[in-house]
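Mind looking over this structure? Questions follow.
Missing here is one protein chain; the remaining ones are kept as they sit in the complex.
So that you can tell them apart, the chains are marked A and B in the order they are listed, and the count of residues begins at 1 in each.
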Amino acid sequence: MIDKELQTLIEKLSKLNTSSMSEKDFFLTWEQSDDEIDAVFKTADILKRMRENNISPRIFDSGLAVSIFRDNSTRTRFSYASAANLLGLAVQELDEKKSQIAHGETVRETACMISFLTEAIGIRDDMYIGEGHTYMKEVADSLDQCYNEGLLHSRPAMVNLQCDLDHPTQIMADTLHLINHFGGVENLKGKKVAMSWAYSPSYGKPLSVPQGAITLMSRLGMDVTLAHPEGYGLIPETEAIAEKFCKQNGSTFKKTNSMKEAFENADIVYPKSWAPFSVMQKRTELLKTGDEKGLIELEKDCLAGNANYTDWECNEDLMKKTKNGSALYLHCLPADISGVSCKQGEVSEQVFNKYRNLTYKEASYKPYIIAAMIFLRKMKNPSVKFEELIRLSK
Amino acid sequence: MIDKELQTLIEKLSKLNTSSMSEKDFFLTWEQSDDEIDAVFKTADILKRMRENNISPRIFDSGLAVSIFRDNSTRTRFSYASAANLLGLAVQELDEKKSQIAHGETVRETACMISFLTEAIGIRDDMYIGEGHTYMKEVADSLDQCYNEGLLHSRPAMVNLQCDLDHPTQIMADTLHLINHFGGVENLKGKKVAMSWAYSPSYGKPLSVPQGAITLMSRLGMDVTLAHPEGYGLIPETEAIAEKFCKQNGSTFKKTNSMKEAFENADIVYPKSWAPFSVMQKRTELLKTGDEKGLIELEKDCLAGNANYTDWECNEDLMKKTKNGSALYLHCLPADISGVSCKQGEVSEQVFNKYRNLTYKEASYKPYIIAAMIFLRKMKNPSVKFEELIRLSK
Partner (left out) sequence: MIDKELQTLIEKLSKLNTSSMSEKDFFLTWEQSDDEIDAVFKTADILKRMRENNISPRIFDSGLAVSIFRDNSTRTRFSYASAANLLGLAVQELDEKKSQIAHGETVRETACMISFLTEAIGIRDDMYIGEGHTYMKEVADSLDQCYNEGLLHSRPAMVNLQCDLDHPTQIMADTLHLINHFGGVENLKGKKVAMSWAYSPSYGKPLSVPQGAITLMSRLGMDVTLAHPEGYGLIPETEAIAEKFCKQNGSTFKKTNSMKEAFENADIVYPKSWAPFSVMQKRTELLKTGDEKGLIELEKDCLAGNANYTDWECNEDLMKKTKNGSALYLHCLPADISGVSCKQGEVSEQVFNKYRNLTYKEASYKPYIIAAMIFLRKMKNPSVKFEELIRLSK
């Protein structure tokens, strides 16, 4: 039974063109081909089934999986550790506070020094606009150079665990949840998704989740509506990408300043707070100059701004407006739940409780998405490797 | 030789009723049946022998062992890491300072998020009276719920690494030491143990060790004497449990305010400092309200109180009063040794030096006790599994 299901998935994977995946890192979903995106979903599903059936997907006998977290994290930290462990790697954190890595030391040197026996590097760097993705590319280029010059025996797989532009492990986990929930990626075509800003009493939440959502969901043929109060726009480049994908797919990309409008007849809703792009830009400048006073000012202003929109809460009234009143609610967690984790937040307790288990299910895909990204970066013939692993397990 | 010894232990294990162990966590020894307690001892002994004879007890191909330490720890941290590693798991610490886990985030969500590929969770939470055990049960209930709702593929084994009520991994390690020292659990019947308070210049040591000791040792048929200065009583519930067990066993449970009386003719002495229950209750309140000034006051008062009892020191004069002057000295380490780690402490240098190696031996059982708890929680047929592991090693 499992054999047959696995076999079907592996056959589908074998038909995808994954030949360049072992040569490039997974930083932004829009840099990947359709087949490559699909291969990650299929590989994650295969890995999940293998584990659930005690078939070891351990492809490494030894090796480190380095993690660099420039922002706090529980979910992503545990997902990365789980993915690394599943494939046979040991996590070694590069804690820049514990280490000699100062600004003066070149990224290139550090990248090489931590990589001699390393098979994967995961980075979370989402605090500064214009920085996270740039930093990851710098690390990637350094690794390429060191590898090409014979200084590294193997080129570590890099995984973007969240940057200023995209949050691919989150969004692909969210989307794999959609695929399995709606019974196949083909069923996502024509679905209407509302990616909406929601009120939160906290401040400075990154833009990468909504940006990741509109760019990937538009690509899979969904009608995307982006809703936020005026002034809370995303990085324009990412909105343009979503628009382009919708045009290609003959689907629609709409922007609105009304949460209600976005929810109207939606199949899927993703209500989540974020900081306005303009605030993030100012914040980046202030952080760079170390302007503590300016940062406090900005936070005050921003929270005051947010406070105008406390009615941007995903509640039962709004949910009633969705398709059959039963759109699927998504969240990357933790959600700011009104009356639970804060006085007034992104979602009412009633709505969240109804969807709680589904959001946990959504989160459960992340370790497998991360493992899939590493697997595809390191295995030239992923389907052949899977067949070998299954054979070995018998 | 080893084969025969192992075979005997495995046969004994196979005769114990362990059928519910894979369904419940190991939080308090008094919640476990006699067979279940015995199974942990047997399994720990089997694991120790296997390792010492290079027979791999690795039952997991991959998986995380999460640790949550709400109090500092060296011994327990290393014991847990050793146990996890022995069985094939990788330790991942949940550091609540590094993570997004604030008080607002529900325990249930966190429990689920860290458990998607997790096989064990160990928690140490002994600072607040009325909290540690409650918290562990909350995590356990959350895991059950998530598992029952299909959100987790496997239910992680939870291990109590010390709570406000009990310290089962410590006390069972202490007791396995007694079993091996006295040549069998049956030889512990009728032995007289003195669980005695002892003076320490530090303050606020948890109650879980003496509580764990009197409840488990009374159960195994020992005559238990609990000695402490007036006002230094344990949580009444645990004293009642010890009394009940003694009654069942026809052994005695005595309380005294004289260390000397407790030592009189004792086979085993466990002199160790702890904070009075009433102080711990006050402290819990003050910690909850964040009353820094009150905490300093309380510490001052408590240390002044302790200072009345500096003569509660386990020294050679006292040891002479024990059975043949040679009772076995127990300590969970580190001990406050007079003239070594402090001016005046729990035990004189002479006494400690005489028993030093034996206390190290006592400590050496802890990794195996922890591994045994995980093993029994995860393996439905432990003896069958052991036989398989031994077969595979050949």
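Simple rule for what comes next: a contact is a pair of C-beta atoms (placed from the backbone, for glycine too) under 8 Å apart; a residue touches a chain by one contact, two chains touch by 3 or more.
Predicted model only: the values in this text are computed from it and were never measured.
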Sole residue of B:363, B:376 or B:390 that reaches the chain not shown, by the stated touch rule: B:363
Among B:107, B:287, B:303 or B:340, residue touching the chain not depicted: B:340
Absent-chain contact - pick from A:113, A:287, A:342 or A:358: A:113
Missing-chain contacts mapped onto chain A: 61-64, 66, 90, 92, 94, 98-101, 104-106, 109-110, 112-114, 116-118, 146, 149, 151, 153
Interface residues of chain B (partner: the chain not displayed): 51-52, 54, 56, 58, 72-75, 77-79, 81-82, 85-86, 88, 90-91, 333-334, 340-342, 357, 360-361, 363-364, 366-367
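Basically, only the chains that are shown with their structure count from here on.
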Chain A and chain B, separation of their C-alpha mean positions in angstrom: 41
